[in-house]
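Questions regarding the structure given below will be posed in turn.
Removed from the display is one protein chain of the complex; every other protein chain stays in position.
Should a chain be cited, it is by its letter among A, B and C, assigned in written order, with residues numbered from 1 in that chain.
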Amino acid sequence: MPGVVGFALFGAGRIGALHAANIAASHPRAKLAYVFDTNQEAAASTAAKYDAQVAASVEAALGDASVDAVLIASSTNTHVDLITAAARAGKAILCEKPIDLDIERVERCRRDIAATGVPLQLGFNRRYDRSHRAVCEAVRAGEIGALELLVITSRDPGLPPVSYLKVSGGIFRDMTIHDFDLARFILGDDPVEELYATGSIMVEQQLRELGDVDTAMVVMKAASGALVHINNSRRAVYGYDQRVEAFGSRGMVQSENLRASTLTRSGVKATDAREPLLHFFMERYRQAYLDELTDFINVVDAKRQPTVGFEDGRCALLLANAAWEALRSGKSVRIRYD
Amino acid sequence: MPGVVGFALFGAGRIGALHAANIAASHPRAKLAYVFDTNQEAAASTAAKYDAQVAASVEAALGDASVDAVLIASSTNTHVDLITAAARAGKAILCEKPIDLDIERVERCRRDIAATGVPLQLGFNRRYDRSHRAVCEAVRAGEIGALELLVITSRDPGLPPVSYLKVSGGIFRDMTIHDFDLARFILGDDPVEELYATGSIMVEQQLRELGDVDTAMVVMKAASGALVHINNSRRAVYGYDQRVEAFGSRGMVQSENLRASTLTRSGVKATDAREPLLHFFMERYRQAYLDELTDFINVVDAKRQPTVGFEDGRCALLLANAAWEALRSGKSVRIRYD
Amino acid sequence: MPGVVGFALFGAGRIGALHAANIAASHPRAKLAYVFDTNQEAAASTAAKYDAQVAASVEAALGDASVDAVLIASSTNTHVDLITAAARAGKAILCEKPIDLDIERVERCRRDIAATGVPLQLGFNRRYDRSHRAVCEAVRAGEIGALELLVITSRDPGLPPVSYLKVSGGIFRDMTIHDFDLARFILGDDPVEELYATGSIMVEQQLRELGDVDTAMVVMKAASGALVHINNSRRAVYGYDQRVEAFGSRGMVQSENLRASTLTRSGVKATDAREPLLHFFMERYRQAYLDELTDFINVVDAKRQPTVGFEDGRCALLLANAAWEALRSGKSVRIRYD
Partner (left out) sequence: MPGVVGFALFGAGRIGALHAANIAASHPRAKLAYVFDTNQEAAASTAAKYDAQVAASVEAALGDASVDAVLIASSTNTHVDLITAAARAGKAILCEKPIDLDIERVERCRRDIAATGVPLQLGFNRRYDRSHRAVCEAVRAGEIGALELLVITSRDPGLPPVSYLKVSGGIFRDMTIHDFDLARFILGDDPVEELYATGSIMVEQQLRELGDVDTAMVVMKAASGALVHINNSRRAVYGYDQRVEAFGSRGMVQSENLRASTLTRSGVKATDAREPLLHFFMERYRQAYLDELTDFINVVDAKRQPTVGFEDGRCALLLANAAWEALRSGKSVRIRYD
């Protein structure tokens, strides 16, 4: 019978708090043992809320044998060090995306942890969304025949603070990276070979100084010839817009947005009007985060490798980097994975 | 090869004008020969528009051998006399609903024209709406197995003038009669045996003096046990609401409303909002009126009896009368068709 | 700060198990102290699963001061005795519907517990469904102006066992009672004054011996003139069909069904096809049961009366009884609430 998995949580910010709640209060087979954050107040508050301990240091948490796994939800630039330390301590790892913004560091990390063999699951939440997942399953089951066109619509409700944007790695590494992974998830063993991207600043002119964009389009071509389109905006006033459309030789499947209720309104000016979309990822992917945690716990229990791992994080970053290259050169980029 | 059918139009009001346009300008096998209306100006104007003659009298039009058929779109109280005269003249008849408000006159008319054998088609436009018709066809094809529940939503966009309401025969004979016929259309050879109705005045208090209501609900039970519900309002601010839902042992089919376009809008307050419904019957059933005319022309050509005829008009009136009886008595009414 | 509410659960069947899970594993402010069931195995199994005690008797559980509240999920015929005992013991009560099938026993129970003043919340789950609730809130907020038509579609996916049907009180007291309560919820302080009902046996011929029906329609008229329609079937092959449509002088609001995902499929034969509906009440009203529990815990904390209480259970039963009377007499029934 499966046991309870003891967790150390690294990072007690917004997404860390969500994971803390899922571990401590929503999952019968998870226990929150430690919380660590360089912001000690945040760590203390989260720990107190769920009867966990504040870890004095990363090492302290990793040194406790009751800790089976770590959940890394700290800022991106700390991910590689935490992954490496946890892997060396033999702990299973669930790490928020991205692994790192720098592909060199990612490669080095890969080499560093290769020998440990610990399971490392990447937090690509869209893979656990039941609607996107249903698209993927329908494609895998052959329902639409050969996949020919894949269209991913992914728009945030609003721009993050410029202070965050400065360290975000830019839209492709911060935001589109989820869509790159989702495309890879649905494509399965059909690798993206070529990528083109373009972008504009339509929302926040300060992005010009950062060399970033807030509105973007990507086109990719896979080995099979399947074509993929992604469109992004940092500001959808009607809510977090997350849709996937997979088209093939035998039909089409689509996943639609979620709303808080199924209410529709009909009046003088409009009919069948639905509610605004769920606001953002905390709402839209609430169930996905739970399912992601369950999958990870099953990984730990079964001592198997996760279905979404380090290699997926590395490949998504390769695509994001290629997008920056294409946007700057105006040329499509051939993807090399080795 | 089918020939051209010459029409005499009786009645050049709003619905008469629509039929005139359909006969004269939209149907390749119809010709508008005469227009008659006691309002000579209306007759002259419609005739001029379509190069037809103004008939000096009903008899004049019926006496012309080039007239194959009459379309009766005059006020309800003239229908029986015009039907009788046209039948005796051997002309095929397309008559707007209802035959008459008085079941005794309807029965007499039935006897009077029985011997003539002319085809008489009743203008129950809903039978020709492609969506409602698709519901009927799916039911007949056995797609939903045995029909068990039928729900008809039928709401006008606004109340007609009180002057009209006074001679309308009340909501059940004027408005619900279409829904009674639609129910009979879908039920096929499964007759309604029992009917209950209730109603309220929610829109126009003047109806109280007329003994009429503007908001109503009907429940009927057919011989098979299938149950039918109709709900009516004289005022749907979002447009003419016309829906049918047929539920059975193997599933459900529904027909939805029509709009001028498929535009949807998503903004801060609402998402996927569609346009208001098509305003009223002239818009919603525009195609239905054309298809109804085509069916009638085929009837005339083939010298066959129409699929919706006198008996359908009589039975719908029986149900409407039963609804008034039920509303007044508070008791369900057993329907007798003989 | 709100404390943790200790629960004794009476009844460990299917719905009891759901409540046990909600209390013990999904609600941070609830604790499952005792489980009691005449089926000791069921009690033991549920208690073990959530670290609760098996109560040797109802009295034992009610005698423990750490029990703040009882949740009654046992068979209907035990409800009145358990309510009475719990009320006398000063425990807050959350009781599954219906209170009882016999209005005399309900009236007696009302008198018996009147003096105790304990809060008693009835388990009308639909009131906590976020979509139905959104309809209610829109109506209350005046979004559709005066409510004029209310249409409730309520169809079960399949018939319960005949053994259950024998003690169910018949469709109106067992199934439609939820819809009666939902209508009352949306009507607010506008009481139903008149009711008509009819029904058929379309699914299971054995119901004839029980005097029950499996397919039914109800029409009700409220004091304001608002008309209400309910249609029921015991067998919707496409899943648990639960919809509400409220129509008024200024527009319409509707609540739609729920599905496991937003996937749609388009192929040769159909487009935009959605998944079957969530199977039944355990799935469709999963969130509603949680929200219902939260509301009850807030009632206990705040020592206030619940928003859905004994009187609501009594009135819903009065309407269900009237439905049987109408079905048998063929006449509409005036409702007397005193």
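FYI, a residue touches a chain if its C-beta (ideal position, glycine included) is under 8 Å from a C-beta of that chain, and two chains touch if they have at least 3 such contacts.
These numbers come from a predicted model, not from an experiment.
Enquirer: Which of these, A:L18, A:A44, A:A60 or A:V151, touches the one chain of the complex that we don't see?
Expert: A:V151
Enquirer: Taking the full complex into account, find the residue in A:L9, A:I23, A:A216 or A:L278 that is in contact with the omitted chain.
Expert: A:A216
Enquirer: Determine which one of B:S57, B:S163, B:Q205 or B:S261 touches the chain that has been left out.
Expert: Of the listed residues, the one touching the omitted chain is B:S261.
Enquirer: Based on the whole complex, identify which of C:A48, C:V167, C:A270 or C:A302 touches the chain you can't see.
Expert: C:A270
Enquirer: In the whole complex, what residues of subunit A lie against the chain that is missing from view?
Expert: Given the touch definition above, subunit A has residues 146, 148-149, 151, 153, 155, 194, 196, 198-203, 215-219, 221, 225-227, 229, 231, 233, 235-238, 241, 247, 249-252, 330-332 touching the missing chain.
Enquirer: Please give every residue of subunit B in contact with the chain that is not shown.
Expert: Against the left-out chain, subunit B lists 25-26, 28, 130-131, 133-135, 138, 143, 250-258, 260-268, 275.
Enquirer: Applying the definition given at the start, please give the residues of subunit C touching the unseen chain.
Expert: Touch with the absent chain occurs at residues 237-239, 257, 259, 265-277.
The definition used in the following text is that only the chains that are shown with their structure count from here on.
Enquirer: Counting C-beta pairs in contact, which two chains come out on top?
Expert: Per chain pair, the contact count peaks at B-C.
Enquirer: Per-chain Cα mean versus the mean over all protein Cα atoms: which chain has them closest together?
Expert: C
Enquirer: Please decide if copies subunit B and subunit C contact each other with the same set of residue positions, more than half shared, or with different positions, and reply same or different.
Expert: same
Enquirer: Suppose chain centres are the mean of their C-alpha atoms. Which chain sits farthest from subunit A?
Expert: Measuring from the centre of subunit A, the most distant chain centre belongs to B.
Enquirer: Can you pull out the residues of subunit A that are in contact with at least two other chains?
Expert: Touching at least two other chains: 257, 265-268, 275.
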